[in-house]
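One protein chain is absent from this view; the other protein chains keep their places.
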Amino acid sequence: MSRIQLTLIQIDNYGPWTVTPAPRREVDLQTLQSRLYADLSQLIGNRRGYVFFTRFDNMIAVTNGLDLDDHALIQESIRNRYPISVSMSIASGDSPKTTLSKASSRLQQTGSAQDKHRTEQLCGTPLDADDWAADDVHIAHFDVNSATAEYTDSLDAFSTFIRIEQGYAELMKHFYEAHDGLSFFVGGDNVIAVSKPLSTSTYESILDHIKSTVNLELKVGLGTGPTAQDAGMAAKEALEECRHHEKDVARETIAEEGY
Amino acid sequence: MSRIQLTLIQIDNYGPWTVTPAPRREVDLQTLQSRLYADLSQLIGNRRGYVFFTRFDNMIAVTNGLDLDDHALIQESIRNRYPISVSMSIASGDSPKTTLSKASSRLQQTGSAQDKHRTEQLCGTPLDADDWAADDVHIAHFDVNSATAEYTDSLDAFSTFIRIEQGYAELMKHFYEAHDGLSFFVGGDNVIAVSKPLSTSTYESILDHIKSTVNLELKVGLGTGPTAQDAGMAAKEALEECRHHEKDVARETIAEEGY
Amino acid sequence: MSRIQLTLIQIDNYGPWTVTPAPRREVDLQTLQSRLYADLSQLIGNRRGYVFFTRFDNMIAVTNGLDLDDHALIQESIRNRYPISVSMSIASGDSPKTTLSKASSRLQQTGSAQDKHRTEQLCGTPLDADDWAADDVHIAHFDVNSATAEYTDSLDAFSTFIRIEQGYAELMKHFYEAHDGLSFFVGGDNVIAVSKPLSTSTYESILDHIKSTVNLELKVGLGTGPTAQDAGMAAKEALEECRHHEKDVARETIAEEGY
Partner (left out) sequence: MSRIQLTLIQIDNYGPWTVTPAPRREVDLQTLQSRLYADLSQLIGNRRGYVFFTRFDNMIAVTNGLDLDDHALIQESIRNRYPISVSMSIASGDSPKTTLSKASSRLQQTGSAQDKHRTEQLCGTPLDADDWAADDVHIAHFDVNSATAEYTDSLDAFSTFIRIEQGYAELMKHFYEAHDGLSFFVGGDNVIAVSKPLSTSTYESILDHIKSTVNLELKVGLGTGPTAQDAGMAAKEALEECRHHEKDVARETIAEEGY
């Protein structure tokens, strides 16, 4: 099964803020954005969720296990410590693609991302915390085969970055269009995706697609669990199995008793 | 003219560290990476440089104005506050592409990114601090026309992200291959590039290329200055000029007396 | 009633680390210490506990509601993001004084704070999470009457600081020796204390003692709850009541249904 809960997190009226009254120094914006993301990682991660930086002003989180109060407290904690505030929109469903689409529509209905009067929206309804299942969340953790030897240690740093980036751009588009999954670059040569349950052969076809379109060889560890934390850690262990046994796809399940 | 100084910053032996003795929790890795980047933004930004997160384990910085002691102090400060250390390789030249290539080779010659005995390398020679020019650094700041109205407020969040990401993937590749420039996504719908001095019509052709290949309409502000901070702020002001006067390309020069 | 759970948090072998191989830069130590404290505030605060910076290398936390797994995860999160690790010792009881004494002994029995082989100890047994009461935790929040008008805006900054500091030094000693309570300076003119349940007249006698010994007039808000977060917020609201109704002592109870 698959019953994923996603939260779209949007900095309120961020664009105008960055240039009012005059353009703010880029180093401060970068510091603000990356620390906000780090704090959300901790606030959501301590509740067994995952958040991805995406565009930094719009972030996407897997929030199975977080209820409305958790979301409200996170909004409050950000407002208490940053010069900006965030809106959040929650949705759940079996397909990450349609779930995020629901969350996006709900937030859009409350006003524009650049409407200065639309602040700290909290919309949507989380899953009932008592009604979870060990196979609610499916995470796929991709990385590039021999990335250090073939790229980092061999090409110049930007050429390597171009290769990784072209691979990610193709993977995020293909996985979304062909299989409803959401893929996020998380640094190094790593991409983490949330998806519906998919067969091993489907993942093999995804790896083939990436190899044939952008000539990049990936492997992937698959994990399932009641929360992003559980599924994500299972996926990491599956990826270790790929590494140690030269597999392209491996799968692990962690059936946590609850959260 | 153009005399750019670049520093390649690489976390030492990071990949193995993330899975030793077992895979570390992703939320902690994300927090570590984004805070390290925030700290480097401040450490380098307070010396008038720019750093880009790139792959997070390999970051690229524009460091005109920073000497060897500055670099060594930054390495020391990271080592004093993080469980990891960083190596740095400095190079300078008129082309960002060939300059980064030099910096990459130098670092690669000291050993593999995953060699646990190759730590805290500091290679290369910075520009003489007394020998700077007001047109040493050229920065281009791109953003997407009507991004909020046409994308963020209209499409679902991942479709918007796909559009931005495809645009960035094409821009970073094209700018590098056709004009030796290094482009970095910096959040929202913004890309900041370091380049040689290029004509306005060259930038128009780049915008045309992006429009025709990935159907994304960009505008760009161009800035020149003795440091990344100066050139970057000029580029931001030029981008404001684009916004307020509906231009595709605008240019500003800040001739700072020194740094 | 009163059934407080305290955790002593100690940086492992910190003193030697700060001077090995040579004294580390003070700004980095200050950054490390204050960020570690900020992170512990969030890690513990997100689980409804409070942590006080105390000596920074030895911190004291009120951890009602946190079980062994929570403590272990916090240790792991610190180790994943800092160049140092922490040991923790948990104890519970009705008197903060004897409870902290128990926690201290347990940690001391595992070795010296400067034994480099004694790392990441986790000792003691938390309260059963199912066995909590609405009056487990008692918090007193003190501040100085008219601190801004009489001190900050009138005296020079160090003279004000001396006044606040003498007041705190007397309060922390007196409260501990006379009533078994643990008081912590938390910034500005604020002191937060954990205590056994004490009568209003006892608090009046404490305020009298401070006034007569160091000539500082305090007021205090008292809060009770199942966790530090609940009791602490009740105490803050009680302190607001003091402010608005010119009382010296006020009391609030928040009876949360659970945590």
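Every chain is named by a letter (A, B and C) in the order it is written, and numbering of its residues begins at 1.
Simple rule for what comes next: a residue touches a chain if its C-beta (ideal position, glycine included) is under 8 Å from a C-beta of that chain, and two chains touch if they have at least 3 such contacts.
Everything quoted here is computed from the prediction, not taken from an experiment.
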If the hidden chain were put back, which of C:Gly65, C:Gly93, C:Pro126 or C:Gly232 would touch it?
C:Gly232
For chain A, enumerate the residues touching the unshown chain of the complex.
24-25, 28-29, 31-32, 35, 76-77, 79-83
Could you please point out the chain B residues that touch the chain left off the display?
39, 42-43, 46-47
Per the touch rule stated above, chain C touches the missing chain via residues 8, 10, 14-15, 19, 22-23, 25-31, 33-35, 37-38, 41-42, 44-46, 50-51, 53-58, 60, 97, 100-101, 103-105, 108, 112-114, 148-149, 152-158, 160-162, 164-166, 168-169, 172-173, 176, 182, 186-189, 192, 229, 232-233, 236-237, 239-240
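Going forward, only the chains that are shown with their structure count from here on.
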Shared numbers divided by all numbers used: is that above or below half for chain A and chain C, i.e. same or different?
same
Starting from the mean Cα coordinates of chain B and chain C, work out the distance between those two points in Å.
43
So how far apart, in whole Å, are chain A and chain C when each is placed at the average of its C-alpha atoms?
36
Would you mind listing the residues of chain A that make contact with two or more other chains?
42, 46
